[in-house]
Every structure is written in structure tokens, then in C-alpha cells.
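Removed: one protein chain of the complex. Kept in place: all other protein chains.
As written, the chain order gives the labels A and B, with residue 1 at the start of each chain.
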Amino acid sequence: MADQEERIPVMQQVLDNPFLLLFLGITIPTVIYLMWGVMEIANIPVAH
Amino acid sequence: MSAILPPSERMWWNQPIDKLEFIWIAIALVWSLVMFAMMIWWHIYGNQNLANETYKTTKEMYAAKAQAVVDQYTVRTGDDTEKQFPIVKPPAGSDIYLIGRLWDWWPIYELEQGKTYKLHLSTMDYMHGFSLQPQNINIQVHPNYDHVIKITPNQAGTYSIVCNEYCGIGHHTMVGRMYVKKGGE
Partner (left out) sequence: MATTYRICPRSGLQFNSDAEKLMRWHAVAGVLSLLVGGIMALGVILTRWPAVKLLEADTFYMVLTAHGLNMLIFWIIFFEMAVLLFASSTLLRCRLAMPRLAWFSFWLMAIGAVMTNIAVFQGESSVMFTSYVPMMAKPHFYLGIILFAVGALLTCFIFLGTLVVAKSEKTYEGSVPLVTFGALTACIIAIFTIASGAIILIPTLLWSLGYIREIDSLMYRTVWWALGHSSQQVNVSAHVAIWYAIAAIVFGAKPMSEKVSRTAYFLYILFLQLASAHHILSDPGLGSEWKVVNTSYFMYFAVFASMIHGMTVPGAIEQAQRLKGYNKGLFEWLRKAPWGNPAFSSMFLSLVGFGFLGGISGVMMGAEQLNMLIHNTIYVPGHFHATVVIGTTLAFMGLTYFLVPVLFKRELLFPGYAKIFPYLFGLSMYMVALVMMGAGTLGVARRHWDMSFAGAPMAYEWPGAAYLMMGLTGIFGTIACVSGGLWILQIVFSLLFGKKLEEGEKLSMPIPLTLPAPTPGGAAHPPATPGTMVLALIFLTAFILYYFVNWKYLSSLWGMA
């Protein structure tokens, strides 16, 4: 069993790990959409 | 019933992909990248890109700027169907301020075809939707933000500005106007 586990391809291991997927699925949109977006809004210059 | 059962091959990652399926994947990937490139290409070569130029402002400051332009360039006052709003004809290249408020677009601008103006958009209360008809150009307008868009009208005519962001009970009466005249008229 042990050496069978070892031979499982890396991508299959990634897709079999729900918590790794959860981490990726939360982090990517939080960084690219929310944080980047909020920073853009916060950096809008003030009119004179 | 295999989609509702665990994969029958333990090493499903190593299973070969069907040839037609693979061809479709390649086609879909190419098309996805074409669409991505299209937006960037249009930024470089296209003439219709929504400006990013935006400033934080206040309602008072924005209204004062709009009032100044109206005071300087009003050519006449509209008749009843124009709500007796000032009709403002600023020179080409100027900053023109449009105010969205419950439930008007104020004032009425008269522009010259083929000339460029810096159109400013902001609101005095809720959000409103700038929907220029029959062109069908639609832009979201926020309070406290001054959005500056360089516009170049390419056709003379009478245009309507419909509000297309829900703004309360009188939303459907919120229609403004803009005139575009040929040069020399």
C-alpha cells in the first residue's frame, strides 16, 4: 500500500486534497480580486 | 454509474485522453487566449475604451464645478420639454460636468460632432446609470467619485440619457438630453 501511494501522480494528489484546494480557491480570488481591487479604490487620487 | 462512483482506475491521472476530446481542449484553449488578447488589442488599436481617470470628490465640490461651466457657457434656457434646464455649449476640448440626481441629468450639453470633450460623471445622492441612447453606451455613476471620460461624438443628433441604475420611485422619469451639432451650425 505504502509504495502504491508514492506512485500517485502529484496532480492527482493535489486534486484529492480538499483542504489544499480550499486554500487555493480562497486565496487566489482574495488576492487578485478583493485585495487588488480594494487597493485600487483606496489609491484613487483626490480632486482639487 | 461512474461519475457518482469513485474512479475505477486508481491512477486515473495517467489514463490517456481521447483524441477528439484532446482536439477540442486545444481549440478551446486557443479561443480563450484569442479572447484575452482581443481586450488588450482593443486598448491599443480600438477607439472605445472606458477611461480609468477617476478622482475622489465631494458632492459640493463637484456641483460647484458643474455650476461654473454652466455659468460660463450657457447659450439659452431650454423650453418646457427640456425642463427649462440650461443648454450649455462649451468649446471643444473643455471639461463638461454632468450631474446625476433624483431624478434628473443636469444640465443639457450641446456638443460639436467630431470634437473631443472631457465628460465628467458623478451623482448627488444614490448611484445612477448613464445610458446614452440610441448609442447604447452605458456607464455606472457613483456619488463622491468624479469619472472623467474623453468622448468624441461621431454623429450629429439628439441623444437621450436614460438612467439605468435603479434609484427609487421616480427612476423611470430620469431621462436627460444631449445635443450633437455638425460644425458651423
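The rule is simple: a residue touches a chain if its C-beta (ideal position, glycine included) is under 8 Å from a C-beta of that chain, and two chains touch if they have at least 3 such contacts.
Keep in mind that what you see is a predicted model, and the values were worked out from it rather than measured.
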Worksheet item: Which of the chains on display does the removed chain touch in the whole complex?
Response: A, B
Worksheet, complete the sentence: Contacting the left-out chain: of B:70, B:98 or B:163, that is B:163
Worksheet entry | Of B:86, B:100 or B:129, the residue in touch with the unshown chain | B:129
Discussion item. Contact with the hidden chain only, please: which subunit A residues?
Written reply: 11-12, 14-16, 18-19, 21-22, 24-26, 28-30, 32-34, 36-38, 40-41, 44
Worksheet, complete the sentence: Residue list for subunit B contacting the dropped chain reads 1-10, 12-13, 15-21, 23-25, 27-29, 31-33, 35-36, 38-40, 42-43, 46-52, 54, 80-83, 116, 121, 125-127, 129, 131-147, 149-155, 160, 162-169, 171-177
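The rule we apply is simple: only the chains that are shown with their structure count from here on.
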Worksheet, complete the sentence: Between the Cα centroids of subunit A and subunit B the separation in whole angstrom comes to 32
Item to complete: Write out the stretch or stretches of subunit A touching subunit B in their complex.
Response: 4, 7-9, 11-12, 44-47
Worksheet entry | Touching residues on subunit B, where the partner in the complex is subunit A | 10-14, 54-57, 61-62, 145-146
